[in-house]
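Heads up, one of the protein chains got dropped from this complex, but the rest are sitting where they should.
Per-chain numbering from 1; labels A, B and C assigned in written order.
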Amino acid sequence: MPQKTYLQAISDGLREEMRRDERVFVIGEDVGVYGGAFKVTQGFQAEFGPWRVLDAPLAETAIVGACTGASLMGLRPVAEMQFADFISCAWDHLVTVAAKQHYRTGAALPFVVRCPSGGGFSGGPFHSQNPESSFAHIPGLKLVCPSTPEDAKGLLIESIRDPNPVLYFEHKHLYRRIKGEVPDGEYTTPFGQARVHRPGSDVTVVTWGAMVYTADEAATVLAARDGTSVEILDLRTIIPWDRDAVLESVAKTSRLLVLHEDTRTGGFGAEIAATVAEEAFAQLDAPIVRIAAPDTPVPFSPPLEKAFIPQIDDVVQAISRLAAY
Amino acid sequence: MPQKTYLQAISDGLREEMRRDERVFVIGEDVGVYGGAFKVTQGFQAEFGPWRVLDAPLAETAIVGACTGASLMGLRPVAEMQFADFISCAWDHLVTVAAKQHYRTGAALPFVVRCPSGGGFSGGPFHSQNPESSFAHIPGLKLVCPSTPEDAKGLLIESIRDPNPVLYFEHKHLYRRIKGEVPDGEYTTPFGQARVHRPGSDVTVVTWGAMVYTADEAATVLAARDGTSVEILDLRTIIPWDRDAVLESVAKTSRLLVLHEDTRTGGFGAEIAATVAEEAFAQLDAPIVRIAAPDTPVPFSPPLEKAFIPQIDDVVQAISRLAAY
Amino acid sequence: MAIAREAAPAGSLEEVRAGGLDRVDLVELYRLMLLTRGIEERGHILFRQGKVPGSFYTGRGNEAAAVGVGYALGSDDVGAPIQRDMGVHVARGTEPWRIFAQYMGRADGFTRGRDGNVHMADLQLGLIPMVSHLPAMVPVAVGCALAFRIRGQQRVAVGWSGDGATSRSDWHEALNFAGVRRLPVVFVVDNNQFAYSTPNHLEFATARIADRAHAYGFEGVVVDGTDVVSVFREAHAAIERARGGGGPTLLELVTLRGEGHAVHDDASYVPRALHDAWGRLDPIERYRAWLKEHLAGFDDDADAQVREDVKALLADALRRAEASPQPDPATLMDGVYADPEDLDTPHHR
Partner (left out) sequence: MAIAREAAPAGSLEEVRAGGLDRVDLVELYRLMLLTRGIEERGHILFRQGKVPGSFYTGRGNEAAAVGVGYALGSDDVGAPIQRDMGVHVARGTEPWRIFAQYMGRADGFTRGRDGNVHMADLQLGLIPMVSHLPAMVPVAVGCALAFRIRGQQRVAVGWSGDGATSRSDWHEALNFAGVRRLPVVFVVDNNQFAYSTPNHLEFATARIADRAHAYGFEGVVVDGTDVVSVFREAHAAIERARGGGGPTLLELVTLRGEGHAVHDDASYVPRALHDAWGRLDPIERYRAWLKEHLAGFDDDADAQVREDVKALLADALRRAEASPQPDPATLMDGVYADPEDLDTPHHR
């Protein structure tokens, strides 16, 4: 299988789906001639024309609202937020109109909003956020957070075919840094199935997105240092999320660390911890630990941002304490 | 002390603070001549004039944005959302501008947004929501959810004087249904201090808003039925929240039920449960139970809404199971 | 400075016929307006009987505005009407008994008890159910128009808002996008002079809302919303212009909200003189008089016949609606997410 970057995998998945299904179109700021801020749609307008790769005005509600309307009329819109942070500008439309429409009225809204998210490169408070936790509380939306190139492509195709509004969070810090094998052609990665990124037996780490790699490096450190065996589950999708896989792993390890890049209070890690505290209480041998960013905006300056985003060392220490509890 | 309704207590607190401090002004849709959708500001415009009780256009971002600007220039704005649900229209402004401003720039934004929230009277999906959990994930905002008339007044005055953006969630279903003693004149109720609504020793129930009364009725049923002693903590403020009080109560009872009217997944109950699972693991004798609405929009029709909002019976059963664990 | 065009009032029968309305249409418009008001009046009675949960809203005074536009839509066109637009649903052929079931939160209402009031639509008729947040459906109408443009279909979308709702963000983003791309969409503003208690002059600072069309690069037209014939004429012209590639139009339909914002509101903030002046312009009375004057053969008997038919229809609809069951609480959790089969509809193919 060919090696591809995470970015290339997303771009390929989208292009292939547009070739297969002429109902799929792309809308966003600067997605056309410019190919998008991160060049995911580079060359798309030349191939598909200006009405299937549509440069929108600087207006996120117009963009996502257009997805609602166009999906209702039978198309399969894929919107791009220039940065995930700007999805706050379409919050009302998403939670009020899109999320509640099928439950209230039976109308299906098959569209995708791609959200380049995450920090790690001094993007500052408005170009680094991970908004998935905010949307996880809103019934009616599906949330996807791939960490590998293979999943990035398979989950994007699955997102486009899903009959619901799907927010697809692509982590910017993985775009060109992460390469992996990506199958050619058509395949889908199902929602709601966690991936065992690393099997283990002592401690379960549940995470997603860029933190999968942080967890993995921490696990490698620990394996080498004292043989602690860490099982890493990559959730891949946040809504729906794979409770069974988490509960199974906890049944095996009796110790749970939840790790995410977003801030702690009210983050999705709380939901995972609360669920396990309710459903696997008897299996737990130690407190459930959450590692997340502190409750502040994402700071710009490297020393601050490093202190903000969970680091390998933070995870190593937390796992050690947990293993020793 | 005089008995007042919850609504009257809010209105009195606001009026008194406007009399004491001429920097305080009210802005919102129909707050002037009409006195607000729920008549909280009835008669205010006659007393304070049209520029301190300002009918705004139908534009929530203009309203809350005006609060940001006016508070920066030294005033103490109190905005009214016609229903809490419409705060989704000011989400971006609140999370992007207001919440992050002090951390980034040192500028304090002392304003309040009053949000008539909650269901129970067939308001349907857009007039019944409890949006506090969504905002609880956003560092920089304070969130207030009074349940008694006394607290409603004291917390409102405290909110107006707080140097931060405060979202004040007043539960519509308590407006005229709940009466209580309310001190005359000036007093404040501090943020971050839970109120022991009912002392007890077997099971801790942590809740807020209208659910305080649901919990109380459930506790009365159980006390009569089998003598189960339920301690009810009314959080009163969600951000900041009183972790110490919760942990203390759990240390005593070893059993925790978290109850809220909003939907379950990603609700603030998850944060409370996760915190206790992390910090009081050794004290727990039973799984932490959450009772909340199911993950759907708020349905309109009475049989559906009744099945949606946690009922006394649901709480009775959950506490019984917990006590028997 | 005025920018919008003021539409002429209803003219002679010849003019009206040339505009596409024959005798049958003219009587049908009347019937639809009666039906619209009848539905809302009976809904109000149901409310007072305690059979309608929550609150209750009507579009009294807006019947001509709603029916006139609804009747001008082509069969494949779509629309997203709002709280005063029962007439659009009626003109489109929505079954009255299901509207009553909707009001009462019954299983046969269009939202099966999950939403109330006029937060509903029969999707099969090309109507899109509104949400409370105003004017959130206007960007959706634009999205429909975008789909038509992408697919090269000769279809048009209509997006409604109130006068107050034009102050909000969504309205601007939607009109701007539609103007830039010259999409086949018509924007209708039901200007009933108040947004709840807030009068026009506290909502916007132009002489007319329709003046704003210029800010988006298309034409604005002010129409007397109590005159069903001129509403139809202007709506029809705008819709056909959009269909022909001429881009959007903004139609401002001026009326006065005939009742309070909702049942609990006595609207005492509406100046009496204003209320009285517009009371004389009741769109149904007005149209009846016009018909009697212009349409040969439309006499008291003919009128009585239409009214009887409407009455019978409504009585039957009420009976049927009252027989509709309450929604089953066991279904509470169903359908938060769509299944793939939900895409197997005419729209989605």
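One rule holds for everything that comes next: contacts are C-beta pairs under 8 Å (C-beta built on N, C-alpha and C of every residue); 3 or more make two chains touch, one makes a residue touch a chain.
On a predicted model such as this, the values are computed, not experimentally measured, just so you know.
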Omitted chain's touching partners, listed by label: A, B, C
Chain not shown: contacting residue from B:K4, B:K100, B:H127 or B:R264: B:K100
Sole contact to the chain not displayed, among B:G13, B:G140, B:G266 or B:P297: B:G140
Per the touch definition above, residue among B:A59, B:A194, B:L257 or B:A323 touching the missing chain: B:A59
Residue in contact with the excluded chain [from C:R151, C:H214 or C:K311]: C:H214
Hidden partner interface residues of chain C, rising order: 1, 3, 167-173, 176-177, 179-180, 182, 201-206, 211-212, 214-218
Contact footprint on chain B, counting only the chain that is left out: 25, 51-52, 54, 56-57, 59, 61-62, 64-75, 77, 92-93, 96-97, 100-110, 139-140, 142, 161, 163-164
Missing-partner contacts on chain A, residue numbers: 29-30, 32-34, 37, 55, 57-62, 82-83, 85-86, 88-89, 121-127, 294-297, 299-304, 306-308
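Rule of thumb we're sticking to: only the chains that are shown with their structure count from here on.
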Maximum centroid distance from chain B, chain identifier (CA atoms): C
Chain centre separation in whole Å, for chain B relative to chain A (CA means): 31
Averaged-CA centre spacing for the pair chain C and chain B, given as whole angstrom: 37
Distance between chain centroids, defined by C-alpha means - chain A, chain C (Å): 41
Set of chain A residues in contact with two or more other chains: 92, 96, 100, 103-104, 139-140
Interface hub residues of chain C, defined as touching at least two other chains: 111, 114-115, 119, 131-133, 169, 336
